[in-house]
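We show some of the complex, not the whole, and keep each chain where it was.
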Amino acid sequence: MNFGVIGYGYWGPNVVRNLSSLEGSHVVAIAEVNPTARVRAQKAYPGVNVTADTSAVISSAEIDAIAVVTPVWTHYELVKAALENGKHVFVEKPFTSNAAQGEELINLARQKNLTIMVDHTFLFTGAVKKISQLLDEGSLGNLYYYDSTRVNLGLFQHDINVLWDLAPHDLSIMDYLIKASPEAIVATGERHLNGCEDVAYMTLYFPGQVIAHINVNWLSPVKVRTTLIGGEKRMLVWNDLEADEKVKVYDKGVNITSREGVYEVLVHYRTGDMWAPQLEQVEALHKELSYFVDCVSKGQEPFNDGCAGLRVVKMLEAATESLSKRGSLVYL
Amino acid sequence: MNFGVIGYGYWGPNVVRNLSSLEGSHVVAIAEVNPTARVRAQKAYPGVNVTADTSAVISSAEIDAIAVVTPVWTHYELVKAALENGKHVFVEKPFTSNAAQGEELINLARQKNLTIMVDHTFLFTGAVKKISQLLDEGSLGNLYYYDSTRVNLGLFQHDINVLWDLAPHDLSIMDYLIKASPEAIVATGERHLNGCEDVAYMTLYFPGQVIAHINVNWLSPVKVRTTLIGGEKRMLVWNDLEADEKVKVYDKGVNITSREGVYEVLVHYRTGDMWAPQLEQVEALHKELSYFVDCVSKGQEPFNDGCAGLRVVKMLEAATESLSKRGSLVYL
């Protein structure tokens, strides 16, 4: 499968590197508007056509699939052009700037019988796979809450706020793990520097008393990537910055007993062993791109398709609406 | 100064122990409804009058001050009775169950010329004192955000939710550090077990684009007590569970430069040394009770007086209203 890659900024080099090393895929062309980035790309890949002409790449007859690795506000036009030129598309998250764009692209791909995959990379990590397995097999029992903290110093964006920048990771993971759509969303936040919110918080109410929360921040002196997941039977902590033992499962829980009097403790805790399962170590992006090639070859719909991307965009839209009112309950 | 202590449950023993070792204070009586707790109290303090008769303690002529260390729903009646009997009052946080109660008690104390101190213990820790000093001397520059995570497994309460249980710590600290009242509050959360919210999140909008956030949770497998504070010039992390180095100050910051083009980075980061100042090691409750004795002796109003307690209760009331609507902006 021959690939054209649009965008060689922060993430593009990773996409090109993985596509290059992948069995069955071949990077034919890289389009990039920034001249310095073009020089870097050409030096690293002397045999690849590196160009400023995006349209030429998208319409190239020898290319089967386009990877769109550009800012979100460019996705709609680029993906649309790629689909119209009969190319399969691998596109960065978030999928589009709004839901209407996403729906149009999904319909266009269906008409043309083409595949869209949205780059929800975390779904291909050993950590998320293990957590998914634990939830599916009932190890945690009924889910109570999902609470993610994703903060660091920078990288500031000027076209999107911190929610659109960092929360798509969490939203795509939640969407994958919880297997339900939130009923309502509340988002709060503040802007301090360039007119975009740099600190934001998001609560999602899911059916069945499941609550999710996301804390994102571009102004934290320390980097944190920690998610707590609480279930009826067990609870876990996923610290993505740990070299080993990223996921720790705690055999802890709570039981309710009948109320006997005002001064009695009504809730009993159960504490047991902690267990850090070994996780698959393969680079997530490598697995994801390999899955993309596979899905396209077999004409199979990926689970992280345009619809998955659209669900995330709808949550971001609801959050944006809530945030604009400084926090108000927005139903989806 | 002779003390009567009402309540010998979880925190009461600490109050009694500190009052006993304090120069100039003397515990005369302990009132406690639970017989088992009375046995523990009497064994530990053979010379103290341990009784089930709360009224007798409150009205005892030899007692100068009452420490109220009971659940919040009992505070109003107990503090009122103590004031009416001419006793100074040291009362657990949160001050009262609602603002009206708090206002009435403050007025009563003023009429009687008596002192109320609300037990905002954290304000007397070496960590909060150091952070306060750093903010006051301008080390952090203008404040951007205050973000606290205070989660653990239990202890479940049946009469109050997790916000009323854990957030008063953060609210009293914020009130002390930020020196301004929030304009509006948004609170979200969920209940899973006994009808009280066991997971909750609270955003506070302060004047001047200062935002604060509190994450409290009774269902976390791990205990976390971490606060991030971001300022224009410096940022800090306060991890109260660290044995040493609880407060780390980061010489990191962000500068804005003029916008030059869509692909240019507009925000520049500054990173420098990290510094963990040595903190005072004295037990906070000991310092606070010593300050109480001092304030009463000198007829001086404590900074953690009834008004400070009332400000926290008002924030909790606003949060409760927001929470009941699953998150909505409530102005104070």
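A and B label the chains in the order they appear, each numbered from 1.
We adopt the following convention: a residue touches a chain if its C-beta (ideal position, glycine included) is under 8 Å from a C-beta of that chain, and two chains touch if they have at least 3 such contacts.
What you are looking at is a predicted structure, and each value in this text was computed from that prediction instead of being measured.
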>> With 2 chains in place and all of them the same protein, how many does the whole complex in this file have?
In response: 4
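Everything that follows uses one rule, which is that only the chains that are shown with their structure count from here on.
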> Nearest 5 degrees, what's the C-alpha rotation angle taking chain A to chain B?
Replying inline: 180
> How many angstrom lie between the CA centroids of chain A and chain B, rounded to a whole number?
Replying inline: 38
>> So in the complex, the part of chain A that touches chain B is made up of which residues?
In response: 9, 33-34, 71, 144-145, 147, 149, 151, 153-156, 158-159, 184, 186, 188-194, 198-199, 201, 203, 205, 209-211, 213, 215, 217, 219-222, 228, 230, 235-237, 248, 250, 252, 254, 256, 259, 262-263, 265-267, 269, 271, 325-329
